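Only a single protein chain was left out; the remaining protein chains are all shown in position.
We call the chains A, B and C, going by the order they appear; numbering starts again at 1 in every chain.
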Amino acid sequence: MYQDVILDHYKHPHGRGLRDGDAEVHHVNPTCGDEITLRVRLDGATIEDVSYEGQGCSISQASASVLNDLLVGKELGEAQKIQETFLELMQSKGQVEPDDAMEEVLEDAVAFAGVSKYPARVKCALLSWMAWKDATAKALSEEAKTA
Amino acid sequence: MYQDVILDHYKHPHGRGLRDGDAEVHHVNPTCGDEITLRVRLDGATIEDVSYEGQGCSISQASASVLNDLLVGKELGEAQKIQETFLELMQSKGQVEPDDAMEEVLEDAVAFAGVSKYPARVKCALLSWMAWKDATAKALSEEAKTA
Amino acid sequence: MTQLPGLLDTEAIRKDFPLLDRQVHDGRKIVYLDNAATSQKPRQVLDALNAYYERHNANVHRGVHVLAEEATALYEGARDKVADFINAPSRNEVIFTKNASESLNLVANMLGWADEPYRVDRETEIVITEMEHHSNIVPWQLLAQRTGAKLKWFGITDDGRLDLSNIDEIITEQTKIVSFTLVSNIMGTVNPVETIIRRAQEVGALVCIDASQAAPHMVLDVQALQADFVAFTGHKMCGPTGIGVLWGRQELLEDLPPFLGGGEMIETVSMHSSTYAPAPHKFEAGTPPIAQAVGLGAAVDYLTSIGMDKIAEHEHAITEYAVKRLLEVPDLRIVGPSTAEDRGATISFTLGDIHPHDVGQVLDEQGIAVRVGHHCARPVCLRFGIPATTRASFYLYSTPAEVDALVAGLEHVRNFFG
Partner (left out) sequence: MTQLPGLLDTEAIRKDFPLLDRQVHDGRKIVYLDNAATSQKPRQVLDALNAYYERHNANVHRGVHVLAEEATALYEGARDKVADFINAPSRNEVIFTKNASESLNLVANMLGWADEPYRVDRETEIVITEMEHHSNIVPWQLLAQRTGAKLKWFGITDDGRLDLSNIDEIITEQTKIVSFTLVSNIMGTVNPVETIIRRAQEVGALVCIDASQAAPHMVLDVQALQADFVAFTGHKMCGPTGIGVLWGRQELLEDLPPFLGGGEMIETVSMHSSTYAPAPHKFEAGTPPIAQAVGLGAAVDYLTSIGMDKIAEHEHAITEYAVKRLLEVPDLRIVGPSTAEDRGATISFTLGDIHPHDVGQVLDEQGIAVRVGHHCARPVCLRFGIPATTRASFYLYSTPAEVDALVAGLEHVRNFFG
């Protein structure tokens, strides 16, 4: 399961560190103690930044790095689609062989296909993605409140 | 386990019915619902009467009848010895083969030796004996109080 | 051999159950008619237990090694099987306990510690029935004592049915919970769920169904039942001892507080406070009965492969035959419904003045295993003014020949004590 891509992202995470954001969340994987603090900054429907800090295994760290790569600069609708595709891949129990279409959407994130065979690690891979979803919802609802 | 002696006592119980007594107790075997109400009448250290009423299986009924046979008219010390010998026999798990000495003490009650192999039935055989012990203690303590 | 319509191929089925070959008392093959107490286990279940221990044993959850993942998959797979078996809307509604008694205590305790609107307290009423197993009486007595709530119950008619004539007085606006058995473990009565649930829903009371004597014998569909909780036990349905189930509606399991605290049921723990995992884990403290859940999963597979509807049909045929044959025995009185309608394959009776202990013992000498006593339903005995009954209870492997053996055995009992 430790694809080179994953190890690369783990050793050299992209976009790590907390920067300004519209909403912040703190998520924990209770079974193993992985933690992430994640902020989202939106500009209308565009994701300006996803910044994060946390501790965890290579899978959860690399996954946050890949998320940063994939989502920053995207429109929310598109980001949502990427998130859903990643979720589908991770819940596939190793049954889904990523095809070209999936690879186009997920880019580096297809490297996580192997992780989906390990139920105990799926949560690690999803930690940052769930945090992102939560933070985005929060940012949007705060925006709605101030609007 | 159903020796003829037991069946005889069951079908024709001796001394059944409640008569005057110095103390009365009501004992229940909670696992099977066997019940006995038993009275003891003492004359000094002599057992004048043991009267009883109850419902239960052949073993518990026959045992009460045998008890009445054995204990009425006896001195308390002797009765105690009979009770203890019977208890020993019943707790023997079928390991004790009653010898002449035991037979002399227990008379008909040796027929219960076979019952001791059946843990679920030992309590039936002992029900009236435990009630007798309890009632006697009660009678003595009431006597002590009024003395 | 007696042929009845609807019988299963018991010759084939009995080969799956090693214990049914057991000989007792000098070579008599056992006639096992104590299925309401516990069922025998098919080879398939024992194989699943052995395979688990010999190849996959590890503690579940929290593990990254291959055994831990296999054990977790097997354990959670058993939850899926049970969820399917009872047609649960979600697998997360299936809680593994140690037996039905724990399941019922779990419900009582959830409600005792709950906040409004579920809380049971001195303003509220708890409703049960006179035909409950002690495991569906004592938890509610304890809850009533400890909260000040009032315990009420339905009585029993002369033919062993629930007396629902005063349902509107028993179940009232004060009623928070109604808990009753789907099938009586002493009389075999199948109770009218719908009538009771309709009234409970009218007043907004929760409903808990004790399905311990139903799950082994009939199609159990928690959605069709419309109850809020359903409890049953593994060992009566071909599963191992040490495993029970509580099914509960998801919203309730989310809202209600935990019962036992410990490993597995938490989300995060600090010395100052803890938060709890979502259901079902919230209610499964400590290392669960892993092998036993796997065994129950295999039992459910086994029963499903035969078909719960077929099993019900088989038992109905046996019951009809048994009722008919038993009523031919002089002085035999059935305690409970004396026909095969709306009743399960459990038949309690008295035999003249002969005490059930004696009946059971003399039957045992002939190799026939029945249960005698109050069957953990003493209020039923009190209701009928008897100290105990003799109870014969059948299952998917029971045969008409075993009914005949029972009847012959009872004749012998009568002669013996006659």
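Everything below uses one rule, namely that a residue touches a chain if its C-beta (ideal position, glycine included) is under 8 Å from a C-beta of that chain, and two chains touch if they have at least 3 such contacts.
Just so we're clear, the structure is a prediction, and the values are computed from it rather than from any experiment.
Listed by label, the shown chains that the missing chain touches in the whole complex are A, B, C.
Here the missing chain is touched by one residue of C:G6, C:G148 or C:G262, and it is C:G262. Touch with the chain omitted from the figure is made, among C:A73, C:A114, C:A285 or C:L327, by C:A285. Interface note for the absent chain: among C:V230, C:I243, C:A322 or C:V335, the touching residue is C:I243.
One chain is missing from the display, and on subunit B it is touched by residues 28, 30-32, 118-121. Mapped onto subunit A, the footprint of the missing chain covers residues 1-2, 7, 10, 31-35, 55-59, 61, 118, 121, 124.
Contact residues of subunit C toward the unshown chain are 18-19, 22, 24-25, 30, 32, 34, 37-38, 40-41, 46, 49-50, 53-55, 57-59, 62-68, 98-102, 104-105, 108, 113, 130, 133-139, 141-142, 146, 151, 153, 233, 235, 240-244, 258, 260-266, 268-271, 273-274, 285-292, 357, 360-361, 363-364, 368-373, 376, 378-379, 382.
Just so it is clear, only the chains that are shown with their structure count from here on.
Farthest from subunit C in terms of Cα centroid separation is A.
Subunit A and subunit B have Cα centroids separated by 80 Å. Shown for subunit C are the residues that touch two or more other chains, of which there are none. Counting only residues that touch two or more partner chains, subunit A has none.
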